[in-house]
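Here it is, the structure, as structure tokens.
Complex shown without one protein chain; remaining protein chains in place.
This part shows chain A:
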Amino acid sequence: MALSLPIRFGLRSKLLLLSTFLFSIPWFGYQYVWEMEKYLRYGQEQTLVGTARALATTLHDRPNLFNSHASFLPSVEQGRDLYGYQLKNPIRLDGQYRDWPNFTSRGHEYGQDHLLYQQKTSPSGEALTMAFKTTLGKYDKYLYLFFNVTDDKVVYRDKNMINLNRNDHLELAFVDQAGKFSRYLVSNKKPGWLDTYRITDLDNNIPVVTPQIQGQWLTTDQGYNIELRVPLSMVGDKIAFAVHDVDKEQGKVTHTVGSADPRFAKTLGTVLVPSPEIERIVRSMRYTNSSIWVVDQHHRVLATAGDIRQAAGVWHKKSAGSEDTSWWRGLEQKWLIPLYYMVLTRPPSDFIDQLYDASNLTGKHIVGALKGAATSQWRLTQDQQAVILSAAYPIFINNQVQGAVIVEETTNGIRTLRNRALEKLFSSILAIMLLGAVAFFLFASRISSRIRTLRNQAEQAIDEHGRIKQALPPSNTNDEIGDLSRSFTTAVNRLSQYNHYLENMSSRLSHELRTPIAVVRTSLENLSMQTMPESASAYIDRAQSGITRLNLILTNMSEATRIEQMLHTTDKMDFDFIQVLKGCVQGYQQIYPNISFDFTVSESLKTVNFLGSPEHIAQLLDKVVANAVEFTQDNQVKLAISEEKSQLVLTISNNGELLPQQMQERLFDSMVSVRSSKRQEQPHLGLGLYIARLICEFHQGKISASNHHEPDGVTVTISLPLSTKG
């Protein structure tokens, strides 16, 4: 019924195989945690939208927050309407843009498109040889400006020159908070600290040195850099600047490129610097662990709070876990956590997100919010390290969308939470699986060892001849294997009883038959004493010879059982094995005068001290020799004794009929005879060799018969272990 596999799977390996289903538990756990994360994300999204709405609510219908800025303009023009970045670090006025964050990407290029003036005298209209890149920033109470001017020829003011505009110079124009319009010129005689002059509203039209505007002029390979700062008090929300290019010493301005015409207040562009009022409101939200942006309708940032790198959401708990130094913690940190993070990913604390240029936030959610709908979106950071959740909520002023609140968080909090959950899950699953596997293994080992014990006991209980060697001890365990063991025990016991019955058959038979035979015999004998007619005595004689034969059979039968009984009570003694053997052979020579016995003792054996029963050894030899004599055809019986591996090996061989193949094993069993029927003048029950085997086994020896060839015959080999003291 079982499949015959080339490899044998034991019970233990099968159970182990089944126990691998334990490994599906971590998969289910993992799926569950993923599901949980999904809901957490959904919750985070709701929270985030809520935060955005809350913040937007505080900003609704407060037009004064937006008034001073260009937020109400219907449109803003890139380059003319400027945005002052909120700088996070102080700027060193050294003419280098190293300390400006992202200057190359944030700086706005001014060139042909922003040409304000071109010298008309030039017949061909000389090509523009100057361009510049500018960025604005706000730090503390100053507005910082940086100009990176590319100019093929830098012309400085002659040191004797009074005119300020006969050289390369920068013009700035502001309308301050009070609405006062001012123009300034930066016109240097040499690279270095700026020479700044105010040129509007002057009594005598003489420019006034303006030390409030400070900065550095630096000549570069391409042209020059101007880095300067203006106190915010001098700057309102209108600004313009222009760079005038002069290509000849004391020449006229050939080109002017700028953000807007700086000459009149009304032509100035706007500048937006992040609003302190809004910032104050927003900053109150910074404890929400979110990154918050407030933008106007032109996508320009009015205020920010929080850093996206720290904005891990409300789920993020800063508890690093109590610093216990238990072995478990050590084991977890040293082995388990690294193992888990081969599968898990740790949320990055340092990722790069440069999607937003503060001057112009983009994104569907912002567009959506500025159209009046609260939206949220998920996106990856640019380096694909983190997932950012953004929620945008519109700010209404007089039912008009004037801006939007954008709240951003990373999912790091959730991921940390998820990782924490997975770590715990893995740890417990690992423990469960380990315990489970060990338990399974022990269980399987126990069962298989019990079954193996049972198998060994069953194998040992019955020998190859089907005889019961020993009783099977019943198991006390109250389970199926115990039941099996007990069934085996019962079966073996019954078999043993049956065997016992069979083994005692001959003795009981002989005992039971003896009485009726005695009846017949005594009757016959009585009869023979009577005077009988002559014809009757012949019948009496025949009857008596029949009885004699029956008696012989009974005697043979009882001999076997008597031997068994006697061997139980026989004490072993030391005797000279060779001596006994020689005596026996001499005896056989007398008993069987026409058989020649050839007895060979191997040279190493002079005397052999053997522990056993010499009478029985002689009897054993009697039986085997009688057998050999009976079957010999050339009237020769060879006996040989030698010592092999501390075993006495005695062989008795005769030439004659071969043993049938299947009889070689069974020859020494009770009541087995291979005599052909014509030899049966004498009753023979096949007990002789059985007795021989009993005696052999009493001496812990073995007896076997095998055929030999050329000439054909049978060799009986008796091997007896020599006692250690021999």
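Please note the rule applied: a residue touches a chain if its C-beta (ideal position, glycine included) is under 8 Å from a C-beta of that chain, and two chains touch if they have at least 3 such contacts; residues count from 1.
By definition in this document, contacts and distances are computed from a predicted model.
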* Given the choices "ABC transporter permease subunit", "Cbb3-type cytochrome c oxidase subunit", "Proteobacterial dedicated sortase system response regulator" or "Crispr-associated cxxc_cxxc protein Cst1", state the protein name listed in UniProt for the chain not shown. => "Proteobacterial dedicated sortase system response regulator"
* Just name the one of A:621, A:637, A:652 or A:689 that touches the chain not displayed here. => A:621
* Consider the whole complex, including the chain that is not shown, and state which of A:333, A:428, A:445 or A:555 touches that chain. => A:555
* Structure fact -> Note that chain A touches the chain not displayed via residues 507, 510-512, 514-515, 517-519, 521-523, 525-526, 529, 551, 554-556, 558-559, 561-563, 565-566, 569, 580-581, 583-588, 590-591, 614-615, 617-619, 621-622
